[in-house]
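One protein chain omitted, others in place.
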Amino acid sequence: MTAISEMSAPYVRKEKSVARTMTFVMVALMPATLYGLYLYGWPAIILFTTTIVSAVLFEVLSLLVARKPVARFTSDGSAILTAWLLAISLPPWAPWWIAVLGSAVAIVIGKHVFGGLGQNVFNPAMVGRVVLLISFPLEMTSFVDPAPLLSASAPTFLQSMDIVFGTATIDAYTGATVLDLLKTTVSQGGTVQEGLAGQYALGSWLAGSHAGSMAEGADILLFIGGVMLIFTRVIQWFIPISTLLSIAAISTVFNIVDPNIYPDAMVHLFTGSAMLGAFYIATDPVTSPTSPKGQIFFGITLGILIYVLRTWAQYPESMSFAILLMNAVAPLIDRYLRPRIFGRTLRGDPLDGPR
Amino acid sequence: MVEAVLSLTVLGVILGVVLGLASRFFKVEGNPLIDEVEALLPGIQCAQCGYPGCRPYSEAIVNESEAVTLCPPGGISTAALLAKKMGVELNLSTMEEKEKTIAFVDESLCIGCTRCFQVCPTDSLLGAPQQVHTVIPEVCTSCEACIDLCPTGALRMVPIETTVRTWHWHKPESPGHQARTR
Partner (left out) sequence: MNVFGIRGGAKVSGRKESTAETPIEKMPMPRMLHVPLQQHIGVPAVPIVSVGSRVRKGQLIAASKGAVSAPVHAPTSGFVTRIGDYLAPHPSGLPVLTLSLEPDGRDEWAELPDTLQLETATPKEIADRVSQAGVVGMGGAAFPSAVKLSMGNQYELDSLILNGAECEPYLTCDDRLMRERAEETVVGTKFMMKALGVSKAFIAIEDNKAASFKSMQSACGEGSDIEVVYVPARYPMGSSKHLVQAITGRETPANGRTADLGVIVNNVATAFAVYEACCLGRPLISRIVTLSGEAVSRPANYETLIGTLAAELMKQSGGLTEEPQQLLMGGPMMGQPLQNLDVPIVKGTSGILALRRMEIPEQNVMPCIGCGSCVTVCPAGLMPMAMMNKIDHDDVDGADDIGLRDCISCGSCNYVCPSHIPLVQFFNYGKGKLKEQDKDKIRHDKIKVLTEARERRLEKQGVH
């Protein structure tokens, strides 16, 4: 007859898997990424590909060293997703070794040294990005104005290969990000409005006509992708919504206090990597709390941190630092913000009598 | 310079006096930890751990960091409690989940010699001269003190049977380790 049962019930499962989750996130990122690749042309495409390929290579290497089944773990898509997130937060025309180094740090140190899938404390993509940011500040802050593929100002494929792999400089194309410009203007005594002049048109940044990392260009596409992820239950709404609301709330408060120095909520939500962080990075299941209460707390605190670091710390964009700080606290949040058990009070004692 | 030397000296003297007084007035007689550890052990004094009794073993655990996994009648549950009490990592590699056995008297072979039940620490092995002896299974501690005393081999250790009432599911493979192949 049938084999002796090794496993107990339940025997039916929902059609869910780790690979499916990763795939859905990548699908949600697709529109924004394609748009970014279009905006920045061949160098961006080459850089993106380099990041992903090197990430997969490092993943395979690490799995071999750790003697884990290579095929099963590489096919879960987590390495590709990490590389994807890392790639779109890099300056689009960065040199190739930035991509390779970033991938190496993210995959090997950020993920496998901790024990592989599910065991890392910090978001691997953010670990990669932060290491690069601190070690190579020049390369990591050399942003370019968009030079859409096929347009007159765009470099050709060969020129792009030269930019990424060779020694060509990108001075002719450099620009500053919105947050960068804002920070410099305000710190020099100017007002927010002056800092945003020429840049401030909601339409224009939604359409990505300012310099930034690949992700900054298409925040509205990221937002739509994120909402789709929530509706297909790939991620839960707690973290993204609480992060965004928290940023919106705190920036509105400060904006009311002094609109000349503090930009309003729309600026904060749609520049930098706020959207990317809220929907795709903070929601990384491994490094965020698991209970709904915990996730809401995580989101609110993350939002506050992002705002505080952006406004008063050295770097104009601080999403990656904020994420890492919150990742460190996530296990603690999980320990103290547990759901209430059925039939018990919050403290864990049985309820007494009819409720 | 002088003030610094002076002030630190005075501070040192004061603190020294405070510590001395504390060690005198707040002194704890003996080590209460040994008593607590002993309370966790089964108390059968079977000496299977290698020490002549439960108290010496407790003393060894507290004073000499002896392993907490040496008590077979206590089993894994006792080892876990001891590990928690002493705040050490529980290393179960030396403890096998030994098949639980209890003593059993084959009544057809028992001659009623009374040699065995006198050593039973819990009186779960009972008998009287010329009467067949028997074991009350619920409180036999499996210390095996009685087995070698039986002249006819009527007394032996038998495995405790699992019934439908005592069976439970085995532990599944760890999701993290399942990944490890080769």
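Order of writing sets the labels: A and B. Residues in every chain begin at 1.
Here, a residue touches a chain if its C-beta (ideal position, glycine included) is under 8 Å from a C-beta of that chain, and two chains touch if they have at least 3 such contacts.
This structure is a prediction, so every number in the text was calculated from the model and none was measured.
Peer 1: Which residue among B:Leu11, B:Ile111 or B:Val139 touches the omitted chain?
Peer 2: Reading the full complex, the residue touching the unseen chain is B:Val139.
Peer 1: What residues on chain A make contact with the chain left out of this view?
Peer 2: Chain A touches the missing chain through residues 1-2, 4-5, 7-14, 16-18, 20-21, 72, 76, 116-119, 236, 285-292, 295, 334, 338-344, 348, 350-355.
Peer 1: Pick out the residues on chain B that sit against the missing chain.
Peer 2: Touching the chain left out of view, chain B contributes residues 42-45, 74-75, 77-78, 80, 84, 90, 92, 121-124, 138-139, 141, 162-164, 166-176, 178-179.
We take it that only the chains that are shown with their structure count from here on.
Peer 1: What part of chain B is in contact with chain A in the complex they form?
Peer 2: 169, 172, 176, 179-182
Peer 1: Using the touch definition from the top, list the residues of chain A that touch chain B in their complex.
Peer 2: 7-8, 67-69, 72-73, 115-116, 118-119
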